[in-house]
Each structure stands twice: as structure tokens, then as C-alpha cells.
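All protein chains but one are shown in place.
Think of it as A and B in the order they're written, each chain with its own count starting at 1.
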Amino acid sequence: MIPGILRKVALGAVVTAALASTAHASECIAPANPGGGWDFTCRTIGKIMHDIGAVDDPIQVTNMAGAGGGVAYAHVVNERGSDEDLIIAASSATATRLAQNAYGGATYDQVRFLGAIGADPGVIVVGKDSPFQSLTELMDAVKSDPQSVSFAGGSAVGGFDHLKVLMALRRSGFEDIRAVKYIGLDGGADAITQTIGGFTQAMTGDISEVIGFLKAGDIRVLASFTDERIPGFEDIPTAKEQGVDVVAVNWRGLYVPKDISEDAYRRWSDALAQVGDSPEWAAAMEANGLAPFNRVGDDFQSYVSDVILEVEALSREIGVIQ
Amino acid sequence: METLALLAQGFAVALTPKILMLAVAGCIIGTVVGALPGLGPTNGVAILIPLSFSFGLNATEALILMTSVYYGAMYGGRISSILLNIPGDEPALMTTLDGYPMAKAGRASDALVLSGVASFVGALLATIGLIILAPVLARIAFLFGPAEYFALYLLAFATLGGMASNNQAKAAIAACLGLGIAMIGLDNSTGLPRFTYGNLHLMDGIDFLVAIVGLFAVTEVFVFIESHGRDSAIGVKLEKLRIPVRDIMRSAMTMLRSSVVGFIAGVLPGAGASLGSFLAYVTEKGIVRDNSQFGSGDPRGVAAPEAGNNAAAGGALVPMLTLGVPGSGTTAVLLALLVTLNITPGPLLFQERPEVVWGLIAALLIANFVLLILNVPMVKLFVLLLSVPPRVLLPGVTMIAFVGIFSLSGSSFDLVLMIAFGVLGFFLRKLDVPTVPIILGILLGGEMEDSLRRAMVISSGDWRFLFSSGISTGLWIAAVVGFIAPMFVRNLLKKPQAITD
Partner (left out) sequence: MKSDRIFGLIIVVVALAYIASATQIQTSFLADPVGPKTFPFLVGLVLAVCGLVVALRPDEEQVRVRSIGKLALAMVVLLGYAYTLRPLGFLIPTAVASGIVSYQISPRVTPALLTGVGLSVGLFLLFKFVLGLGLFALPRALLS
């Protein structure tokens, strides 16, 4: 028997709780703890989407950390496969891990990639006192003696920072990529510290990670892995200009569950495209060191599958997948 | 002098009613979050970030709120360590060793006041260190390569044997269990999974928060139920609050030394507050002449880790602000906040955004005094939180722990794991195996292995590289001495072992 007072308390709680959650909001899952890139994607894109009226209700952000996004991926595939009110933050890391089968057997065609509207361009960096003046010189040094150059990066071995270097070496005609020395640290700033300290000869990362050190004159950026020179950093040559045909950017985008209606998919991609064109997003990109990178809808889906194929081939070769 | 002018300018930014209010609010929230097991400073800061946006705070205000929460959590963690033997967050782990025995001996309020003062000293010295030395210290990070880091972690584990335990082998078993658990997940140096058995949830490894909450909070529930409260930590009575002047005087040097040790540990990226409090504790135990009471309620054993972890918290701000390298989990979240606020931490932050840096430093000083007031004269308020009867407190702590962990990953897997740790902790406690080394193993094991392997990659397998710099050689010597010395000292003194429960 429950005393009367208790019943009132319980009832009150139920009412309060129900009121708190009646608003029927769309959800954006950030597959990581608060504070990271995916969290930024959800919060910023979600907020702008609502602010510019591309969606009616505010978008609620849920953090679902685990397995580098694998827990959220499995959740979406298995439990929310046709949820039309759901978007999930993604980046190059999502594609890399899918390619390397790091999501426990899940494949990239189990969801639909919606689009990316910004990207953090990849760069190769050396300390200010380094003898290497250009990407070509660095690549040549590796070619003549792979033991003489260690690379530091902010991702684990087999991660995107590592693969960028391997792609660049491969395109410069170096085949023995297994001999390349790479150490993975916790984040780009850590990697750059090791490079400035002289423990490694070069650092591979994203432009946003090196801006502070670049302005302070501690480092030199040898090349950016972009089609065009990065806006605001026009004196950094691209890898392409130096004869190394690699475009590797850390894009920020979204995917949606696979079985949503064509209508819902179009609704979301329109909303995303609107965000991409908004001045608010332009400001957010500038604040976060992102460069424009607009691929939405089917265009993006095919881009992602190309990247995945290349990453898979490379990873197989260096043995991070078997 | 220029520094003073800048600091004055900082106070001009910080001493507005709104900012003061934010600092006080941040300190209170931080202390509460720190005191609640399962919710550490990282969660506290992470949870509050969105809140600061919805209040429409500007960069300086948001940063000040967050750092107040950060410092507050560092203070708060000790409260449940001392009263419940459950560390409120991971840097408060070492405080359980002497803080709880002190509380059990009827000196809970002494321990709280003493640790509050120690926290204040540590944080204050660290903030001063940050003011004077930040630009210089930032360069230290450039001196630490993989070989030096490996030697540093080695030092930590070598001195583990000197820690509170009656049985060296059991302490070593606990450390190995922690190290073994740390190996689970994706291997950083090959990108391949280890010990995951195809389980997706294990890919990221086991979160040390899950282990901490399981081994301490859940274990406590089991112990309480089994013994009907007799062996449990819960239910420490708090006597009248007074200032334990003698203890404070006696541990004055301890606080100073521990602050220095903690600050240095904090400055090194990746080492963080936990290592700071740990090194402070073992250093102090090694240095003081009569250390027989360490582990059974020595006031200096309370002062050392608290001064150490608060100094480390301040120290960790050095690499974060000057290099953009987070020195701990919490500073990683603070870093993300800075970036979203359009502030790029790095070598130029001090020149480009002096108002942010000096406003922050002024706010830290203010927060520190607010926290001293909150945590010494008013500590009873927070203690009230924890002094409700066990039948409410224990389920409450457990549910908070569950939700804290649940909010991290949203999966029941971590919760089940946490219960498993609780069961493990129960048996280990019955068998008199210390659980603190397990946590240290989980916290530091992965980094230690990674450093070694990075060093070997760089040197192409040449082991001599490990001793190639003055710093690494010095750390190796310290580690060897730290490992061997306790054995000799023990044999020489033949002192009776302290009896603990």
C-alpha cells in the first residue's frame, strides 16, 4: 500500500516529466563525448538549421560515445533504421573506420551519407629549423632512407593522419610503405609538440591543429592536401602543385538511417545545403579553421565510397586489416 | 612589473558582479560534481558547456565559469574520499589512503579542513606558477619525447611498491590487473584490437570511470549489505568543526613540496592530475622521516595528494593555454570549449588575447579564495549531502554513479561492467588486496606502453635510446632508487606493520 502523500509525489513527477519531454524534436547523435569534432558538428549544424528556419523545432543533441563511433553506428543500423527524425555526425574518421572494418562488421552501405559542408584540410608540417624546405625534399628523404624520417600524427596507426602520409608517398613513387615510421599521439597538438621538440621529423595533421604554431613561427607547413590553396593561407603550396596528387581533407558531415523515405532524405539534404550556404556557417567555419567543402546528396555518397575503397586497399597493404 | 600590470588588467575584467557570480556558481557546482562519485571534473565541464551557450555567455565569462567548475571539482573530490572512502573523481583517489582512516579515527572534520587548506595552497601556488612561468614552462613540453615519458611512467610504477599495503605481492597483483585491463581495446600503435573478443564496446578500452565507480561505490553497497554496516565506510560522524592548527603547521612543508611535484606533473602533457597526486604522495612518503603512519591516517598523507592534485590542475593549464595540448581529460574539454569560443590556444594566445588569459588567471585566483571559504568554514554544507542515513545515501550514490556512467555512452554494457568491477572489488577487499593500484594501472598503463613503443619506432629498435637524454637517465635512476629503497628501509627499520582493516 502506498501512502497518499507518496502517490501525489509520484503523480507530480510523472506530470513534470511528461511536460519536459512532450516537444517532439529531431535528434542529432554525436558519436563521442562532448567537446570533440562530432559534438561540434551536431551542435553547430543543428543550431544553425533551426536558427535559419531549415527545420521547425530545435535539434536535440545526444552524445553516444564508444568504439570511435561504432556504438552509435550499430545503434542506428540495428535500432533506428527508419527513424526519419535522426541525423548523425560523421567525418573522415567514420569513413576510415568503416573501411577498416573497425565497426564490428558494419559496412558503409548500411546507412545513407547525407553530405559534408566543411572540411579541415590535411597538411604536412616540419619544425622551423628543419632542413626540409618542400614536400618533394621530404618525400625524397624517405625514399632514400625510410629509417631517417619519423612522422608524428594525432591519430592512431592506420588512422587518417597516418594514411595521408602513405598516400603521398605512394603517389611520389615510393612503394615500401610498410617501412615508413609513424607514431600516433593523442591529438594533433601533441604530435606537433613532439615535432618541434625534434623527436620526430615531420607532423601530419589538419590545418586547424597547427594555426597557432604557424603564427608563432615555430613550424613550417610544407604542403596542404587540397585542390586549391586554403583560403587565408595562400602562401602554403598544395601537394598537387608539388607533383604529389593527394587530396585528403577531414570533412565534417552527417549520415542518416538507411531506410528513411526519399522525401525525408531530400528534406534533410536541403536543410543541410541551406546551412552550408548560410553566413552563420561561414562564420562558424572560419572560427574553427575549416575550409569550404560542399558535397551533399548522391555526389557525397559516391565520394565517400571512393575514399573507402582507397583506404581499404592501403590498410590491407600495411596490415591494419587482414 | 609588466606582469603585475597585466594581472591588474585581468582583475578589472574579472571583478564585475556578473563574473563574480559566475565564479561562485561555478565553484559550488564544481564542488558538488566533484564530490559525487561517478561525476568527475570532465563530466562537470562537459555537461556545462552547452549550458553556457544557452545563457549566452561571452568567451571570457564562459571560460571563467568552466575553470571555476574545474577547480571546484578538484576541491570537491576529496569530500567523498575522506567521508565515504569513495573517491569523488580520479585525482582524489590517493586521498582515500589516509583521509578515510583519519575520518574513521574520529577526525573527519580535521581531515576535511586540512585537505581544504592543502588544496588551496596547491592551487594558489600553481596559479602563481602559471603567471610567472607559463611562457618558460611551455618549452618543457618540447624536452619530453617518448623515451622521457616512458621513464616518467616507469618511475610512477616503480614507486607503487612503497604504497600503502601490507603485502607487496598483492599490491603488485592489483597493479598488473590494472595494466592488463589497460591493454584492452584498439592498440594505438597498430590500430588493431586487443582482448576485445569481437565486442564493439571493448574497442575503446575500459573507461577508468567505470572501474573507479565499480571498485569503490558499487563495492561499498555489497560490503554494507554483507556486513550489515559493520565493515562499511559509510556513516562517519562529523565532530565539531575546528582548525587543526598543529596538523597544518606540521604539513606545511609537505604542502609546498607536493605543490611543486604536482605542478610539474601537471605541466607535462598527458601526465595530469592523477599522476600529480600520486607522485606527490609517494615523494612525501619517501622524504619524511617518520612515515610509519602513512596509509593509516597520517595528516601529511592527506595534505600531500590534495596539494598535489590541485597544483597539477593549475599546471595542466600551462600546456593547454600555451601549446593547445591538454594535460588531462578535463583540460581536453576546456580546450574544446576555447576552440568553439573562437579562441585558438597556442604559443600566441598570451599576446593575441591577453584579456582572456589574464582575466582567466584573475578568475582562478578569485575562484581559489571562494573555494577556500566554501570548503573550510562551509564544508559542513557539502558534508550534509553525504551524511544522510546509509539506506538513502547508498542507493543514491549508486544511482548517481549509474546515471553518470550511462550518460557517457548511453549503453547498458558499461553499467554491467561497472557491476562486475563492484563484485571484483568486493572480493579483493575481503582478501585485503588494495584496489587503488588497479585504477592507476588502467589510467597510466596504456600511455606507458605507447611511450615505449613510440620510442622504439623512432630509434628503429635501439634500446639505448631510452637513456639518451639527461632527463630520461635521471628519471631512470629515480625509478630504480624508488623501487629498491623501500625494501632496504623496511629491513633496516623492522618496524611493526601498521594494522589496517
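To be clear about the criterion, contacts are C-beta pairs under 8 Å (C-beta built on N, C-alpha and C of every residue); 3 or more make two chains touch, one makes a residue touch a chain.
None of the values given here were measured: they were computed from a predicted structure.
Within the whole complex, touches from the chain that is not shown fall on A, B.
The residue from B:Met21, B:Ala105, B:Val136 or B:Ile225 that touches the chain not shown here is B:Ile225.
Among B:Gly106, B:Pro377 or B:Pro395, only B:Pro395 touches the chain left out of the display. Residue-wise, the contact with the chain that is not shown comes from A:Lys181, picked out of A:Lys181, A:Arg220, A:Lys240 or A:Arg295.
Where chain A meets the missing chain, the touching residues are 2-3, 6, 9-10, 12-14, 16-18, 20-22, 24, 60-63, 146, 157-158, 178-182, 317-320, 322.
Even with one chain removed from view, chain B keeps its contact list with that chain: residues 47-48, 50-51, 166-167, 169-170, 172-173, 176-177, 179-180, 183, 187, 189-195, 218, 221-222, 224-227, 229, 389-392, 394-396, 398-400, 402-403, 406-407, 410-412, 415-416, 418-419, 422-423, 426, 430-433, 449, 452-453, 456-457, 460-461.
We adopt the following convention: only the chains that are shown with their structure count from here on.
With centres set at the average Cα position, the gap from chain A to chain B is 31 Å.
For chain B in complex with chain A, the residues that touch the partner chain are 46-47, 49-50, 53, 141-146, 186-192, 198-201, 203-204, 269-270, 319, 323-326, 332-333, 335-337, 339-340, 342, 344-349, 407-411, 454, 457-458, 460. Here chain A touches chain B in the complex through residues 33-36, 39-40, 43, 61-68, 70-71, 74-75, 100, 102-104, 147, 150, 156-159, 181-187, 189-190, 193-194, 196-200, 208-209, 211-213, 215-216, 218, 287-289, 319-320, going by the rule given at the top.
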